[in-house]
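Entry: chain A
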Amino acid sequence: MRTWAWILQRASGAVLVFALGLHWVVQHHVSPGAEITFAGVHLKLQWLLYLVSDVLLLAFALFHGLNGLRTVILDFRVSPSAAAVLTVVLVLVGLGALLYGVPPIMAFLRG
Partner candidate 1 sequence: MPYHRILVVGAGLAGLRAAIEAADGDVAVLTRVHPVRSHSVAAQGGVNAPLANVPEGKEDSPERHAFDTVKGADYLADQDAAELMTRLAPERIYEIENWGCPFSRTPEGKIAQRPFGGAGFPRTCYAADRTGHAMLHTLYEQAVKRNVRIYEEWLMLDLIVSGGRCRGVVAMDMVSGRVEAFGAEAVIMATGGAGRIYARSTNSHINTGSAAAFCYRRGVPLKDMEFVQFHPTSLYPNNVLISEAARGEGGYLVNRDGERFMARYAPKAMELGPRDIVARSIQTEIDEGRGFENAYVHLDLRHLGAEKIKERLPAIREIAMYFAGVDPIEKPIPIQPAQHYTMGGLDVDKDGASELPGLFAAGECACVSVHGANRLGGNSLLETVVFGQLAGAAAVRYVGGLEKTGADGPALDAAVAEVESGISGLLGREDGEKMAVIREEMKQVMFEKVGIFRTEGPMREAVEKIRELKERVKRARVEAKGRRYNLELIGALELPAMLDLAEVIALGAVTRTESRGSHFRRDYPQRDDANWLKHTVARWSPDGPRLEYKPVVITKWQPEARKY
Partner candidate 2 sequence: MQFTVFRFDPEVDREPRYSTYQVPVGEGTTLLEALLWIVDNVDGSLSFRYACREAICGACAMFVNGKHRLACKTQIKDLRADEVVVHPLPHLPIIKDLVVDMSGFWEKYRAIRPYLIAEGLGERELYQSHADRQAIDEMLNCILCACCYSSCPMVWTNPKYLGPAALLKAYRFAGDTRDKGGLERLKLVAGEDGVWRCHTVFNCAEACPKDINITWSIQALKRKLARAAVGLRP
């Protein structure tokens, strides 16, 4: 468990670096609808690569941040049961934030 948390923290960190780069390129350099108007944003939010990069960023940033937070809290030596509760809470927070964050990104997908 601890080992995997560490491995995934490293892996998610690596993905984040990639996703952030992708996000930057997509957002500022190659995306259609460069103008900040309703039509421009509409166009951008229909572009698949843009959606993929944003969801990637959201999902991995959530995991990386919450997993890091978990480690920091565990540094203060909590009991195993409290640690289990903490894990469940953080998973729920992460899933909740993901469910909350993905639909707006997809808002224009259906037209």
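The criterion applied here is as follows: contacts are C-beta pairs under 8 Å (C-beta built on N, C-alpha and C of every residue); 3 or more make two chains touch, one makes a residue touch a chain; residues count from 1.
Basis for inclusion: all candidates are chains of the complex that A comes from, given by their letters.
Keep in mind that this is a model prediction, so the values were computed, not measured.
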* Among 1 or 2, all from the same complex, single out the one that touches chain A. => 2
* For chain A, which residues are in contact with candidate 2 within the complex? -> 2-7, 10, 71, 74-77, 80, 83
